[in-house]
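Right, I'll just put the structure down here and ask away after.
One protein chain omitted, others in place.
So, chain A:
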Amino acid sequence: MGELHDAGSYGHGFRRAYAKGVCVSGWFDASGDASHLSRAAVFHEQHVPVIGRFALAVGQPYAPDSAVTVRSMALRLMPPDAPEWRTGMNDPPVLPLRDARDVSDFFASQQIDPATGKPDPARMKAFGMTHPWLKSAADENTHRFVSSGFADDTFHSLDSFVLVAADGTRTAVRWAMIPMQSVEPGDGKTGDRDYLFRKLIGDIHDHPLQWHLVITVAGAHDVINDPSQIWAQDDQTVDAGTLTLNSIESEEGGPCTGITFDPLILPPGIQPSDDPILQVRSAVYMRSFSLRSGEKRSPSAVTPSLIQTSEGRKS
């Protein structure tokens, strides 16, 4: 937590990371195709209520939107008669961190230099040099395709999980939310500090946004417990169902603000893999949540009135 703070996390009631965000809600309809892999209710039921949050992976909640910033989709799926499922996904294909040691070294390398107000480039470079095993993941992410906004972006679980079927069969998987909206490349040249959020608000008011939840089953050569390793392209995939998001609200009073998207809040039928990053995330989100909940919060950059005006523009 100290390292996150020194790396420029803002505090004041905001999430210690992914600070700039907005609440959304909708539902999830299972296709039934994943029900033989997992007994989790979400893979069997229709119209499971969902609360979610889109965010930018920034420490500062008032940072201007930028095309290259990592975007996230976090979801809380709440079947009425079964335990809930929370998941947080990011848009790069891999996580260039392997374990708790890497995480702490990384945030230390991102420490803000008081002289420049930015992380010291030499430190960041040194991190790359001393962590050669992360190079391929970092390259993968630098050269990734960047879409025009949240609505046409693909979000990955990055970490692996284990699905447990009714008969006890265990299957290692990752998953991704793949947009049903047509995908366009982002240009990112705009003077608007909140253009990504403004666009999302407009898109969702235009029509409900949808994604396929696509589950990838680990192949024989895939590394399960290391999110910095990409999986083979020809792995078997299963379309588990459709996410529909039709409503958007500011974090001020929105339904996603008072919860934390701890990736280890899992229903029966989904279990953690031995990926150490999952443990780091669970512990860190818990601490971020207890710190931020005790603080007096300043208004979110994506205010209720921003949501109103973007709505007005559309209609």
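Some observations on this one:
Keep in mind that, in the parts below, a contact is a pair of C-beta atoms (placed from the backbone, for glycine too) under 8 Å apart; a residue touches a chain by one contact, two chains touch by 3 or more; residues count from 1.
Basically, contacts and distances are computed from a predicted model.
Its record in UniProt calls the unshown chain "Cytochrome b", which is the match among "Succinate--CoA ligase [ADP-forming] subunit beta", "Branched-chain amino acid ABC transporter permease", "Cytochrome b" or "Gluconate 2-dehydrogenase subunit 3". Annotation: of A:Leu56, A:Val284 or A:Ile307, A:Val284 touches the absent chain (contact as defined above). Listed for chain A, the residues touching the missing chain in the whole complex are 83-84, 100, 103, 257-260, 262, 264-269, 271-272, 274, 276, 278-280, 282-284, 289-294.
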